Structure formats: C-alpha cells, structure tokens
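Missing here is one protein chain; the remaining ones are kept as they sit in the complex.
All chains are identified by letter, namely A and B, in their written order; residue positions are counted from 1 within each chain.
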Amino acid sequence: MGGRPIAITTFIAEPMAQRRAGLWTDAWRRLRRNRLALVAATYLLGLVGVAILAVFWTPYSTTHQGIVLPYQGPTPAHPLGGDSLGRDILSRLMEGAQISLLVGVGTQVVVLALGVPLGLLAGYFRSWLDAALSLLINIFYGVPDLLVALILIVLLGHSGLGQIIFAIAVTRWMDMARLVRGQAMSLREREFVEAARSCGSGTFKILFRHLLPNALGPIIVQATLGIPQAILFEAFLSFLGLGVQPPTPSWGSMAADGVQAIRISPHIVLAPTIALSVTLMAFNFVGDGLRDALDPRQRR
Amino acid sequence: MRFTWRLPRAFCVLGATLLVAAACGGGGGGGAQSQRLASDQTLRFPILGDFTTLDPGRLDAETDAEVAQNLFDGLLKFDDNLKTVPDIAQSLPDVSPDGLTYTFHLRHDVKFWNGDPVTAKDVIYSWNRGAVLQGSYATNLSAIEGYDKVSKYQVSDLGQLETLLENHDPAVSMSGLTAPDGMDGYTVQVKLSSPAGWFLSAIAMSGTTGNIVDYKAIRQDPNNWWQKPDLLVGTGPYRMTSHVVNQSVDFQAVDNWWGSPKPTVKHVHLDIINDASTAIAAYEQGKYDLMGFGGYSNLPLADVLRIKNNPQESKQLLLHPKSRSYWVTFNLVADAKRKAKGPFTMDAPDSKDLRLAFDLAVDKKKLVSVVCQNVLCTPATGGVLTKGLKGYLGDNQDPLSKFDPAQARSLLKKADPDGSKTRGLTYVYDPENPLNKPTAEFLQDQWQTNLGVHVDIQPEAHKQFIPDRLAGNFVLSRDGWQADYDHPQDWFDNLWGSKLGCPDANCSSGYTTPAYDQLLKKADSEPLSQALSDYEKLSRMLIDDVVYIPLYYTVGAFLIKPYVKGAGTNSQFDYYWDGYQILQH
Partner (left out) sequence: MRWRGTLLYIGQRLLLIVFTVLAVSSIVFIGIHRLPGSVFVSERLRASQMQALLHQYGLDRPLWEQYRDFLLGLLHGDLGISYVNQGVRISPLVGREALVSAEVGALALLFTIGLGMLLGVLAAIRQNTWLDYLFTSTAVVGYSMPNFVVATFLLLVFAVFLQRATGGMLYYQIGWTGTFGSLGEISIPAFALGFPYASVVARLTRASMLEVIRQDYIRTARAKGLPEQLVIVRHALRNALIPVITILGPLVIGILTGSVVIENIFGIPGLGKEFVQSILNRDYNIVVGVFTMYAALVGIANLLVDLLYPLVDPRIRY
C-alpha cells in the first residue's frame, strides 16, 4: 500500500480514533465531490425507502390476478401495465425491490462473515493456516459457481431466501478472503502493529482493533461492488426456476417470466430489467466512488 | 451471420411470380399455393427434448410414442380419425362368445424393413417381451392369461432374456398366447384371464407395448439395439438413419413398404431445441416445416397469442383439443404409509364440506381466461374425462365445476370455524408444463381472496413430484391425465381403486371404496356399449365424494406451413407421417 495521509509519528501506537478521523474525513470530502456517486447513493436510499414502503402499501395487490388485462401495456391506471397473469407490474416491482436489496446486501453480509475472519487469520498468521486457506480457495475457484449454488440449494431444500443468499455467498467469499488476506499480510509489517505487539496487546485485539479498521476501506469497496453480481446471480437462478419462489416477486423472476412475452408485451420484461440495470449501475458508481475516495494514491 | 446467397429463394419466388404474372397477362391467381409435389421431399421439425427410448417394450413419453408410431405397427391401430382398424392383422379379430378368446389372422405380406417376414412367432415374442420388461404400458397386456406370472419375472441379463424369449421358455411366456397354425403361421390366439372390454383399445394403441419387434435384430444387441440404425427394425413406413444424441435425428422412408398409404415424404429430419420460443422463431425463419409436432404441442402462450393476432401467420396455426385433463387432487387417506395427512382425508370430520368449499372457491372460467387466455385450455365442466372421449359426462354436467364463493365460505365456516384446520396448507406442483405455475399462483390467489385461507404453493422437480404424489406425500396437488386410448378403463383403472394399488401404492389421492372396486370390475369386463353407464356411475361416485377440483382440458397448438399437405393431428396423436406431402414452395 502506498503512503497514508497520516503523520508518521507511529512509534507510539496512536489512539485509533484520531487516525481514523483523518482518513475518513478526507475520504468523505473526496466522495462529496463525486457527483455521480452522490446521485447514485441518493437513488439507492430512495430505493430502500420504496422497498420499506412496499411492506405496508402498494398501489394494487401484488398477487391478485386479473386486475389488469393480461399483457396489457402501460395505462394511466396502471403505469407499468399488467403481466401475463394480469397482475399490476408497478406494485410487483416495488415489492421486488425488497428481494433484490435483501439478496444483494444479505449475500455480502455472509461473504464478510466468511471471508474477513478467514482472510485475517490466514494473512496474519501465515504458516499452515495460510496454506490451508489457499488450498480451500483454489478448490472453490476450480468448481464452477453454478454448481456450488445448485447443489446447496437442492440440498438445503426448497429455495427460500435464506438458502439462496447462503448459496450465492458460498461462491463469492473467496475474493473477499483473498483481499483481506492481502491486506493483513501487508499491514502486519507496519510499525503500528509492531508497536501494539510490543505493548503486549493480545492477538485478537491486534486483529480487530488495529488491522481490521485499516483494511476497512478496500473491504467496503469490495463488498459494495459485489452486490450487483449477487443480484444478477439471483436473476440467473430465477431463470433456471431456482430463484425465489412464487408468488413472491423478485426482479429476476419477473424478468425471467417476462422474457417469454418479449415480442408481444415487451414492457413486462423491460420494467424489471431497467430497474435492475439502474440499481446495479448505482451500486457500481457508489462502489467506484468509494474506491476513488478511499484510495490515497489519487492526487485529487 | 448467414449470407444467404441462397437468398435467391426470395428472388426466386419474386421472379417466378413476375413470370407467371407476365405469362398469364396479369390478373388474379397470384400467390396461391402450388399443388405440385416438391422435388425435395424432406420434412423438418423441431422437438424440445431427445427420446427416452424407441423400444416399444419400454416406451412411455409422448415424444417417443409420436415418433415410434411411424416406425412400428401393432395388430390393430387407431387411424388418423381414431377409428380402430386392422394393421398387421387382416381384419378385426374373431371373438369367442364368452369374450375370453380373441383370434387374430395376420396378413401374409408384412415384412420388417430389413426383409424379415412377420409371423405368429414375432407377435408372441413381442408381447411376451413387453410383459417381461414391465415398461409403463405393459399393463396393456395385463388381461392376457399368464401375464401376472410373467410380469413378476426378474430380469438381470437382457441377453439371457432374449434366449429365453426366443425359445418360448415358460418362465417368460404368457400361457394365453398361442399360435394354432404353428409359429411360422399367421394365426395368433389370445386367451384372456377374464373378459375385458378394453383389451382391443389397449393393444391398438400406437407406438407402444403391443407393437411388433424383430427378435433377429434385437438379439444382436439386447441392451442398445434401438440406438443403432441397423438394428432399430420395425414394420413401419420409416426407419431411423442417424441419431446424434441431444442434437438431431433422421429418418428415411422404407422402400417397398407393405402398408398404405405409401409414404411420399422420403426423409424426416428432427432437431432437438430446448427452448420453445427459439424453435418457433426458427420455424418462422423458414428452417422448419412444422411446429408442435412430435409431442410438443404445449407451445408458450405468448407466442401462440402473437401468431394468432398476425393475419398471415394465424392461417398456419392449428389449435386442437387434446385428451388431457387437469385437476387438483386432495390427499384423501392418511395411514402408516401416507404420512402427509391434512384436513381433507376422508376419515376426518367435515372433510367433504371442506373439500367442497375449496372446490367452489375456484373460479374455473376466470382461470381459463387468465392462465390460458381461453386459447390453450377450456374449462373442465363435464367430469374428469376430457371432452370428446367416451365417458364424458356432457357440458356443465359436473357440479364440481361450479363457482360459488358464498357457499364456499359458509361451508368453510361450518367445517372449520376457528380456522385451525386450514392453517399451513401447501399445494404442490411441477413446473414441467408452462401452465402449471400460473395455475398454482391462480389457485393460491383464489383461495386467499374467496376463502381467506392462505395456501403455500411449492414447486417440485417432475422426477420428485411424481413419486411423491403417487406415494401420497402431499395435501393438495396438481394432478392430470392424458388418455392413452378412447376407453374409460384407461382412466378408472389407472387413477383410483384397489386394483391400481390404492391407497398405498401408485395412488395419488388414495381413493378407493368397495363400491368403486366392485363396479369397476364389472365395467371393465363388459363390452363398451354396456359398460358406459357403469363408468358414468363411477364418475358420479367421484363427484359425490368430492375427490377432485376440476380445472381444464388442454388444447394443443401446432404450426403447419402452407406447403405441407396431409399434416394434422387428432386428440391423441399427430397424423402418421406416411400421409404427409411437401408441395412445391
């Protein structure tokens, strides 16, 4: 890692609070200047709001069939039209936001839970822990992610949201583990760690109070950028018939159902696809923005 | 990208039309389909999945049968209009007055395509083989004396089985099958163990057990003979010439075929394309001559609607009812083997009212209009047997097909006042057919809206769904049946009753009553004209006990290019290929 924008008075372990303040306020300042990331972040917050709203209210029922003429295009009463069973697309889109967000964020939570501890342990302790982890990572890389997800979903029983999140996370944790491992390996050589050790700090204290906060930046970026992939994977599983089960609408399953009618009623597949597209782009922009903001090598 | 320098096709038509127009001096007559035969008599169409097998002794899937019916023949067959006519037999069999003995006189000119003649030995061999192999349709032969013993024979080595069959070993030979004129003769006598009015219908079924196969070919590779073009030997007008698994199959017309009509189409080419919409797009591109044939008439609704609304293409669309019914089945029995229980079991108090409540709460007409757009299915108002079949009760004759939410609610309140019985219910279905999922969602919506009961819907892969359902592992399930031949026995023997194995084996609903069994036995032994009223009584029994919720009868969708003559379908199968012709186009 390049030089940190902190004064190098580190023969004494500085209080974490002060150092953190320096890094994060700088980052925040840079992020604020990134218009695209700000717009994207605002959109995402709005989306979360819509998802929460949909728990209590949607314009029409999301499961009641025949309230619109099936395959009907957008009308003033139903701005996004009706799907193949005559359900209101706008309402289903709103509820679908919940699933997409839950899958996206939930997957990353599990990825963090799996990848961070493993990566920290491997990177800090090296030796056989590191070799074992590397072997594990290589094996998981050698197995196509579809296979792992498929087997897990089938073995864990009918695909509920939890199973899907876990199955997707199991195929994605390796990148996070490798990243954290790399961070741990480079950070352990740093002076503040040595200082902490010489002060007699316990291992876990070093890992979680000193190493982790410094590695947090890239970890957050990686997690944010991993969300779009997870959401797309759920769409893929829906296409195969393994995604969230009906009648719960997810954008992926709405797209999978709608793609069959693409020639007579393109709006059925366009609505969830555009929603997916914009949301995924937003996550990408925010992730990029975070990366630029936290990367001290940027000369901006 | 394809540079169609063969594009001249478009120019050819244009040029030819201009020439004709010029020669005829303008005026009408442009664009009418030529009636002359094309020089390239090759028929091409896609199927959505490869065969399981083409061995008549093991056939089960619709695709397999649709193809095999052109490769093999039986003693009798259903013609394109579903009339029972003799095939390898000269005429319909002589039946003894007690209805136990059928004597078939075979034609003398029937040959396999490799030249081997067909004699009594081949018929007896084929039927015994079918009984031993215990494919899904071996039960077609179950009325024959000796079947019970032979069907229990444990096969472990197919090669050894071949030897036993050819030598007419008693362990694998049904005692009811004899050849009065000797094995090289042309007479086959069949003795039944008890009278069965359905026997002729069962053996006339095309492309299945009962079709005649050539032991001289099979013995050369008992395990895989049907995969090899030289060994897939039948008496039909076509034979297989190549098979690239999961990709394509080719068939060639047999020279000097003994039957009629003599095939005009010389070459049939099938491509295997998984996605129905893609196959339809390829058909529209001009790559295929037919669509929906070969057992894949459940085309996606969106494509059918699109084609229907296109004035030019809609002429190529053929919608034809299929003999297939769909209904919801309740778990009616809970015992040591059937553990799923549920509130609908017949021994539970008020369960009939509960079943009736769930039945009346479903708006069947709305179901058909929303899920099928009134195109791919019609409401099932005349009982479980599909409209058009013998045994159909008549339009609107099934009281279970009514929709009465008010009565449904009052029945529910009576049967389940505190709602405890109807908590945690699940309806199981398999996404195999594109209509199953929307139907499940619709049912869930109806029960929620009209009854206030929440039912979970759960998809299961077909291969898991069927064994689970047959074992009674469900509370509410999708159910359905496709008629194999036009005789009510096909339904009543295979869906309910202790002869089938109810309640613990082979039985979805678990339904059986002594009255049902007794009446069924009587009906099965009578000739059809007498039996019809008994079968109708059986239908009424099912209705009185509220054994099912009727949903719809399906309609098959087919696409036929205007230059293909003679192609079509009835409610059971596609017309035989030997009647098709490709006109110039």
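Keep in mind that, in the parts below, contacts are C-beta pairs under 8 Å (C-beta built on N, C-alpha and C of every residue); 3 or more make two chains touch, one makes a residue touch a chain.
Please read all numbers here as calculations on a predicted model, not as lab measurements.
Asker: Based on the whole complex, identify which of B:273, B:370 or B:389 touches the chain you can't see.
Answerer: That would be B:273, which touches the missing chain.
Asker: Of B:481, B:548 or B:577, which one is in contact with the hidden chain?
Answerer: Only one of B:481, B:548 or B:577 touches the chain omitted from view, namely B:481.
Asker: Suppose we count only contacts with the excluded chain; which residues of subunit B make the list?
Answerer: Missing-chain contacts on subunit B: residues 1-4, 7, 9-10, 49-53, 55, 58, 60-61, 133-139, 151, 154-156, 158, 223-224, 226-227, 244-247, 271-275, 277-279, 281-282, 284-285, 287, 460-468, 470, 480-481, 484, 494, 500-501, 505-506.
Asker: If you put the missing chain back, which residues of subunit A would it touch?
Answerer: The list for subunit A reads 138-139, 141-147, 150-151, 154-155, 228, 232, 235-236, 239-240, 252, 255-256, 259, 262-263, 269, 273, 276-277, 280-281, 284.
By definition in this document, only the chains that are shown with their structure count from here on.
Asker: If you average the CA atoms of subunit A and of subunit B, how far apart do the two points sit, in angstrom?
Answerer: 48
Asker: Which subunit B residues qualify as touching subunit A in the complex?
Answerer: For this pair, the touching residues of subunit B are 277, 300-303, 305-306, 309, 366, 369-371, 373, 431, 437-438, 440-442, 444-445, 448-449, 457-459.
Asker: In their shared complex, at which residues does subunit A touch subunit B?
Answerer: 63-66, 70-71, 84-86, 158, 241, 245-247, 260-261, 263-265
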